[in-house]
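What follows is a single structure, and I will ask about it in a moment.
Removed: one protein chain of the complex. Kept in place: all other protein chains.
This part shows chain A:
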Amino acid sequence: MSLSKIKFDKKIILSFWIILIALIIAAPTILPVFRLNLLGRYLSLSIVALGVDLIWGYTGLLSLGQGIFFALGGYCAAMYLQITSSSEFPNNIPEFFALYGVEKLPFFWEPFRSPVFTFFSIWIIPAFVAGLIGFLVFRNRIKGVYFSILTQASLLVFFNFFNGQQKLINGTNGLKTDVTQLFGQMVGSESMQRTFFWITAILVIAAWFFAKWVVKGRFGNILIGIRDDEPRVRFTGYNPVIFKTIIFSIAGGLAGISGALYTVQSGIVSPQFMTVPFSIEMVIWVAVGGRGTLLGAILGAVFINYAKSLVSEALPASWMFIQGGLFILVVTALPEGVLGWIQGDGPRNLLQRFGLKRKIETYPSLEVNNKEGNNE
């Protein structure tokens, strides 16, 4: 790589950051609240995508069950909001309980009266559940496609369980948050949604830096080592089970934060967060954005979802075809994802294919010699 190219890259990165920060600052004033709210939701989805990139892109664990941890975070947030806004309802418990004749608050709701407990539970509970599932699976050396099937099966177990528990968590109807109160304001109100947008934007950047910190250095190298050759890591004296459990747990915690932010911005959490297609979509965002690039996961989540809402508005029912096509395109033509393709010199190779000359990267002396050779 020549010196001018390095400088060029630095300029791109710097201008990227300036544009990004300007966009985030400007978004609440430019965009109507409806669009802002959508953008906020998609940004929150990019946090779960970061987790998927950590476990899949770096460690090679293709989880199809991230919806579990996403929904758990959402439920934690929603339970807190419901319980702190239930003073005017009978028995001082959330309204839906009356539908099923429940008079006493189920025990596990109690701690969610505390904002501090809720703040920690949003990421610690999903991280703990992920760690537990992960440890049991990894300890038994289940990997590859079996791991994917197992995570999907766990997702279905959680989905069916949450669906059936009307008396505990309102079952299939889920828990509404938009009509609840937080700090004396309606959660669904415009000013509240603006605030959530800011919080989300900040947390996405924080999560990105956190993920970058995790994969930098030797810890990240071990993750890549596990992805590429796990037995070799083992024979070098590392215990892959611990590393995989930690990273799966981190991804679970990120999914929980993502789910909580998504819940307060979409106004409801329900078992629909744990459907099979949704968890697969999370993988698609990362695949399209670029595995193992972190930034690709964020961009993939935001752009695909934004495209989804724009396309669905214009041509309803066509989105599934476009999404499917996008996935096929990535699998066949861009296995590294869009960002991976750009970083891997893809655009210049494409230009060359269309006959546009590509600068030859070689020693000047060689080029001169070559010309002389041709003249002779």
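Following the convention adopted for this analysis, contacts are C-beta pairs under 8 Å (C-beta built on N, C-alpha and C of every residue); 3 or more make two chains touch, one makes a residue touch a chain; residues count from 1.
Methods note: contacts and distances are computed from a predicted model.
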*Identify the UniProt protein name of the omitted chain, choosing among "Urea ABC transporter", "peptidoglycan glycosyltransferase", "Tryptophan synthase beta chain" or "Copper resistance protein CopZ".*
"Urea ABC transporter"
_Just to verify: which one of A:Ile169, A:Ile246 or A:Ala287 makes contact with the chain not shown?_
A:Ile246
*Per the touch definition above, residue among A:Ala78, A:Ile93, A:Val137 or A:Val214 touching the missing chain*: A:Val214
*Among A:Asn140, A:Thr172, A:Ser191 or A:Thr236, the residue in touch with the chain that has been omitted*: A:Thr236
*Footprint left on chain A by the chain that the document does not show*: 214, 217-219, 221-222, 224-225, 228-229, 231-240, 242-243, 246
